[in-house]
Structures are given as structure tokens and as C-alpha cells.
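Right, I'll just put the structure down here and ask away after.
The complex appears here minus one protein chain, its other protein chains still in place.
Order of writing sets the labels: A and B. Residues in every chain begin at 1.
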Amino acid sequence: MSASVLYDAPGPKARIRNRVYSVIGTLAVIGLIAFVVMRLNDKGQFAPEMWDIFNYAGVRNDIISGLLTTLQVFAVAAVLSLALGVVLAVGRLSDHKWVRLFTTGFIELFRAVPLLITIYALWVLFLTYKNDLGFTGDGTEFWALVVGLTIYNGSVQAEVLRAGINSVPKGQSEAAYALGMRKTQVMVTILIPQGVRAMLPTIISQLVVTLKDTSLGYVITYQELLYKVQHIAEVTVVNDESPYVQVIIVGGVIYVALCMALSALATWIERRGRRAKTGIAVAPAEQPVAAGDALDVVDHAEVAGPVDTSKKN
Amino acid sequence: MRIRKTAAAASVVLALAATAACGGKEGTAGDKPKGGEVVSGKYTVAKDVKLDSSTLKAAQKRGKLIIGAKADQPYLGFEDTTGKRSGFDIEIAKMVAADLGFSEDQIEFKTVDSNVRETSISKGQVDYYVGTYTINDERKKQVGFAGPYYVAGADLLVRHDEKGITGADSVKGKKVCSIVGSTPLQEIKKPKYGAKTTELGKYSLCVKQLLDGQVDAVTTDDAILKGYAAQRPSKLRVVGKPFTEEPYGIGMNKDDKALRDAISDALEKHIKNGDYKKAYEGTLGKSGSAYVAPKTPLPRY
Partner (left out) sequence: MNLLFDYFPEFRDGFLGTLSLTAASAALALILGIIMAGFRVSPIPPLRAFGTAWVTLLRNTPLTLLFLITFFVMPQILFPGTSPYKLAVGALGCYTSTFICEAVRSGIGTVPIGQAEAARSLGMTFFQTLRMIILPQATRTVIPPLSSIFIALTKNSAIAGAFSVTELFSVSKLLSDKGYPIGWIFLWIAVAYLVITFSISGLFRLLERRMEVSR
């Protein structure tokens, strides 16, 4: 902390003071944790019987099937949203006015409406036309969730990609045109690869958001991880108490682990990208405002990220 | 540092997967059900059922009947952690399915929570729905009803040591939890009773809030409440003063009159041949609701 804006390098007195504060701070943090643990213990939440439920095959299978469902939704939604993101980004940079207008409207509409409401509306819509669409079983919820995640995250990814494409130096596309390449060729072989490369950390960070948002399936009663663990709690009675605390802790650990693994990947790519000397800055891996506007975060990440000039008008 | 974090995260996931692969204890987790196991009956399946019902034809084509049910109501509609469904509503659903020509293996139960059931039934997510579903005029605008197959009454579930709440007239200013849009909730909100309400998506969430002291009472039909009280006799009790009548019906597509009539016929048949009583005593009866013979013939419309 010697090179902080806020503090000078501490002298001998400050060092002692800091040490005293450290002790007090440690005690405060430990005290807080101890308070939480004690309160939960008072309510019998750490009784072995309460945790024994995880030793049952049925409970484990529920958690595993929930986890697999969550990952499945995430995988499909991730692939589709990236595909949609590319299409929308290209559409928004199109030379044709009506294409630009349409994609801009689409992106702005679905970024403005909460994902939950989009998913709910899609679910009702899919249920209404279920027979025409040929959905069976859990298909309606699955597709409502996947399509909702795709539309929303696709819109956000489109903006991220657009910022990436705009960060490619103009000379690159000019050189490509001078070589006689066509518009599509320039986009596909020159701009998109470099744009993706520049924005890869942000793209992955948005994927973390996608992963977290799969839990919205809970509200439309889709049997993903969150719904499953909650169901375990509501049908199990231990010591006349429902094990909500236990399943929430277990479910929470799984979600946090998954998200952190994915975020770590983003940071790793960012660090690798910084080593390469392409002249195009790699965006910071900072997670965009969850369920929020990666675009704006990217726009304002002027410190390290590529500057999106198109939005400054 | 980062890499190490990833490794740690991955190992947690792997460890969980590994333990799961090794299986675990058999049976249901947690306390054993009080008052013995809930029965699960077998019913004779009718053959070659022909009915001018689009719902049934679609079900026959797919070879499966999709029935909506609750999964968190002990003795009524319950699904334990091994995936087994049990309860009075489940038995009723199976009886009707048998008369429509579907055996137990051909039924796919689908959990439909109270807060989304209008959407789910009216849009045909399920072929029919058996889940403590009160027949009322508001709902009849969107859903078709067969029944009533049981008449419950709204009551109050309170903590065992509760003294202040003795009935619906003493909830003024108290916090009462129920489901969004449920009939007892509408009733208890009226100025006559004047309760403060919390509206959640499932009754089990309300029960949890009651146990935690977040709310002072849970209101819904006594049949449901007795199930929860029977699950946790040391902590919860039912006040025992019903203040409404809640006739339970089987919900389905509003326009499918043929299916509605067929389900009504099936219900009447099983009430008469004693299946109904047997199912009742094996399920709801165990939670302390006395048997009352339902009125036949069932109303048709």
C-alpha cells in the first residue's frame, strides 16, 4: 500500500497504529462471523441430523440433476447468445439504415426490460402456442429460459462486440479494402476476430452473468439447481425444522464456485492478452453489472479498455 | 493465485460429483413421517377410452397423461427426495387417470406451484390439475372445473405457543402469510379481519416464515394446514375455526366439456365404490381430518 493515492508510506508511528487497527479489525470480523455462527447454532442449524440429509442418495441425485440442468441451460444459452450477439453487432454496424434501426431497437428494448419479465412473457407465450411449437414436458420452461437468456445476453454481447470491433484501428479495415476484400470478408476475417480477442474477458464476464441468471428459472418453476435445492428443503423435515439454511449454503457454494471458476478464466485470458503486442488493448475482466449493461461498463472503462467512440455522439 | 482459485473451485465441484456417484443412504432424508406411511392405491385401468376431447386425444397420442400437482403439501400432494409422489390429491389424480385409460406408469406428474397455476392450466401445460384447487367464479372464467371432490375450509396455522390468535376475528394487525391470489388471502385481507399479509409462491415458504417468526399465522385450507401441523407437532398447530368454504375441484382446459364430464363421472364412480374413502383414510385421514362423504351427484355445467 505504499503507492496509494490516499496514504503516504507509513512511518514507524503509523505502522504501530495500523497494527493496532489490524488487531481491532480482525477481532471485529471474527466477532461478526462468530455471531452469525452462534445464532445459527442456537437455532440448531448445525445439528448433525440437519446436515445428514446430504448423505441420502435421493438428495444427492436431486442436487446433481439440478446442477446438470443448470449447466445444460447455461451451455445452450451461452452458445446461442454469442451467435445472436455476433448477428446483432454486425447488424448494428450495417450500412443499411433499416437494418441498423431494427437491431438498435431490438437491443435497446430487451436490454431495458428485466430479464425475469422477458422470461415470464416468453413462458406464457410458449405455453399458449405449445402445441404449434411442438414442446413437450419441460420443453416450454427450458426454451423460455434459454430464449430469454439468449435474447437478453445476446443484446448485451452485441454491444460488447461492437465496442471490440470499433477498437480495431481504422487502418486495418482500410488496408483490407485496399487489398480488394469485400465487406463481408473484412468483417469476418479482419474485424470480428480482433474484436472478439480484444473483448474476450468482458464476453466471458457476461457469460458469468448468464450463468447466474439461469437461476431465474426458479420463478417459472423450472427444475434447475436453485429450484431443486429449495424443493429438498420444503419436503424434508428434520427435528421439526426445514433445512433451508443447509441447502442454501450448499447451493450457494456450488453457484459461487462455478461463477468464480468462470471469472478466473476471464482474468487469465486478460492477463495473457496483455502480454501480446497487437496494439489493441484487451478489456478488463471486470464483471459487468450483473444482469446489467456490459456496454456502459465497457464505455466507462477508459482506464484500460478500448474506447468505444461510436457511443460518444 | 487465480489459477489456484480455479483449481479449488473445480475440486469442490468434482468432490460433489464424486460423492454423488458413490450413491448414499437409501430412503427419504430427515424425520420419518408421523402416523405411518401414506398409502398409495392401485386402480383398475379402463381400456379403449374414446372421448371427443382434444386434451385426451393429445394425451393418447403421446402415450402419457400430464397431471399437474403440488409437491410440497404433506398428505395431499407431496414429492419426497426420492421422487416418490404421495397424498390424497395424487390418489384422486390416479383414480381419474385410470378411468381415462392411463395406468400409473403412464402418468407424468408435473409440479405446478400455486402462483403459476392459472397460467399453467389455462395454457394447457398440464392435461388436468389436482392440487387443492378451490372452485370459484373468478377462476371459472379461465379454467374448467370438475368436482368438488372435497370441501375444505380456510383456517389458521400458528406456532404452538401462540395465544393471541384464536380465530379469524383475532388477526387484526397480525402478519398472515398466504399464496398470491389464494381465496383465504382475499378473505383475510378484508377490513372485517384486517390482517397484514405476506404473499409468497408456495405454502411451504409460508410455513418456514411462520417457524422463523417472520409471520404470526399462515392461512389456507384446513386440509393443507393439518398436513403441516402433523409434520411438526411440537412446533405448529391449527386453530380449528374454519371461516370459509373451499370446494376443491380438478382444473382443466375451460372449453373441454367432454373431459370435464368424463372426470366428473370418474369421481362419482370412485366415491361410490369405496376407493375414495380408502384413499382418504390412508392419506388425509392420518393428518387428523375426519372423513366426510362428498355429496353426489357432482354439479355439472
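The rule is simple: a contact is a pair of C-beta atoms (placed from the backbone, for glycine too) under 8 Å apart; a residue touches a chain by one contact, two chains touch by 3 or more.
Computed from a prediction, not measured in an experiment: that's the story for all the values here.
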| item | value |
| --- | --- |
| Given A:A57, A:V188, A:V245 or A:I269, the one touching the chain that is not displayed | A:V245 |
| Hidden-chain contact residue, picked from the options A:R60, A:R92, A:K212 or A:H231 | A:K212 |
| Residues belonging to chain B that touch the chain removed from view | 115, 118-119, 122, 141-142, 175, 180-181, 198-201, 205, 208-209, 212-214 |
| Where the missing chain touches chain A, by residue | 1, 3-8, 10, 18, 21-22, 25-26, 28-29, 35-36, 39-40, 43, 45, 109, 112-118, 120-121, 124-125, 128, 208, 212-216, 218-219, 226, 230, 244-245, 248, 251-252, 255-256, 259-260, 263, 286-287, 289-293, 295-297, 299-300, 303 |
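One rule holds in what follows: only the chains that are shown with their structure count from here on.
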| item | value |
| --- | --- |
| Inter-chain centre distance, chain A versus chain B - centres from mean C-alpha coordinates, in Å | 36 |
| Residues of chain A defined as touching chain B within the complex | 49, 52-64, 67, 123-124, 127-128, 130-131, 136-137, 140, 220-221, 223, 231-244, 253-254, 257-258, 260-261, 264-265, 267-268, 271 |
| Residues of chain B touching chain A in the complex | 2-3, 5-6, 9-10, 12-13, 16-17, 19-20, 23-31, 58, 62, 66, 71-72, 78-83, 108, 110-113, 116, 119-120, 123-125, 202, 204-205, 207-208, 211, 231-235 |
